[in-house]
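Here the structure comes first, spelled out in structure tokens, and everything after it is commentary.
All protein chains but one are shown at their positions in the complex.
On to chain A.
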Amino acid sequence: MLKGKLKLPEAARRAFPDRLGSLVMGFDDKDDENGGSDLVFGSGEELETFQPNGFGLDRESDEDEEHKPSDDSDLRIRQRSDKDGASSVSVSEIIAADEKRSDIAFELSQKEINLEKLQRLASLGLPDGGGLRATAWKLLLGYLPASRDLWEKELTENRLKYAKLKEELLLSPAEYTRRKTEALDAMEQDVDSPADGPLTRQEISQEDHPLSLGKASAWHKYFQDTEIAEQIDRDLQRTHPDLKFFSGDSSLSRKNREAMRSILLLFAKLNPAIRYVQGMNEVLAPIYYIFSTDTDEQNAENAEADSFCCFVRLLSDSVDHFCQQLDNSSVGIHSTLSRLVELLKANDEELWRHLEFTTKVNPQFYAFRWITLLLTQEFNFHSIMRIWDTLLSNTFGVQEMLLRVCCAMLLCIKSRLLSGDFAANLKLLQHYPEINIEHLLQVAQDLSPDTSSFRLSM
């Protein structure tokens, strides 16, 4: 069974310790940032050349007893390697990914889910496709309880609540009056009588007409909401224009935008202190995407309700960042930015000094967007998923991990920052370059802890 070509995986297993997956992925990616990485490159190249045939045959021979299908698998693997050529997926990477998937699937299929274990697994990255990521995120955000039996009940309860809220708050006044009069009309028989003559007039209160300026008027509220709704619509048109899921004129993207519109409008109405802030659509987008592409049909259908609840939970930590009055308070955005600076100082004083004093690049200029939008604008969609896996699985909360990742982002481009002046650095930080995500997250995990947040979490 074992052929010459199969030396690779054994060699790989011998040469590398247990955390094979992350190490291999660390330098295999062509997008790697050379400046910050100090990992060995040599073995990576070895893996690459052996990739096409070695992997496939290894897997196939494990699964079937006969050698007959091996020819087919050869062809298949060669075809696949042509496709994957651009992303140069390595052998061990695929093995590790599959192991991870089965680990997580196993964990999620338990009756009582061990949240700590799930957090640990999730921080290493959740697999794309299938419903694993969706379920994991729901658990990590606290939407689903740890015990599987309660899921059904929780889900139906929350979905019903959402539907009720929608009906209560998002009904247009015309719809509302129509439903009211329709209930009355049903009792009278001759409403549509074609009798000629003056039309009957009904006196109505000062609140019930469209031009009413009264605060309690449903119409007045409706017109106020139209302003917010218009802004939401404008932002939604610009969400991820490269993804067919969100943009374009297909009925699918329209339906998705409609759903996201309801969620954001409902959130704005329920939180009059913050309302809608530009960018909330970006925070909602990954959640809604993951939930609607869940392979479980029921979950996918109720993606809107689930996304609303999880969006609220996710924002509850950082909602103070959006409130302008709290900007300078101890929970506002400025305080968070100074914590980021403290974290950088604790980990790399040279870079900190260079940014703070030499080039005077204030974190306000670049990190504001990083923090309030949870890094959704800095990376491509796929990377955002991976980063959010780590963010959501942090035991100390999303914000703490977020600060670490931001700090890691600075550290990873340290050499370029040190050699740049104010304008160059600002440009670089506002258009963050492509980088190996696993490496970035590894650096973030390894940072020395931020003492101020430790004080808070204790």
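Some points to look at:
We take it that a residue touches a chain if its C-beta (ideal position, glycine included) is under 8 Å from a C-beta of that chain, and two chains touch if they have at least 3 such contacts; residues count from 1.
Following the convention adopted for this analysis, contacts and distances are computed from a predicted model.
Here one chain is missing from view; checked against "Vacuolar protein sorting-associated protein 29", "CST complex subunit STN1", "Presenilin" or "NADPH--cytochrome P450 reductase", UniProt names that protein "Vacuolar protein sorting-associated protein 29". Note on the undisplayed chain: of the listed residues A:A163, A:L213 or A:L252, the one touching it is A:L213. Of the candidate positions A:W151, A:F223 or A:F396, contact with the unshown chain belongs to A:F223. Of the listed residues A:I204, A:L270 or A:A423, the one in contact with the hidden chain in the full complex is A:I204. Residues of chain A that touch the chain left out of the display are 172, 174, 177-178, 181, 191-192, 194-206, 208-213, 223, 226.
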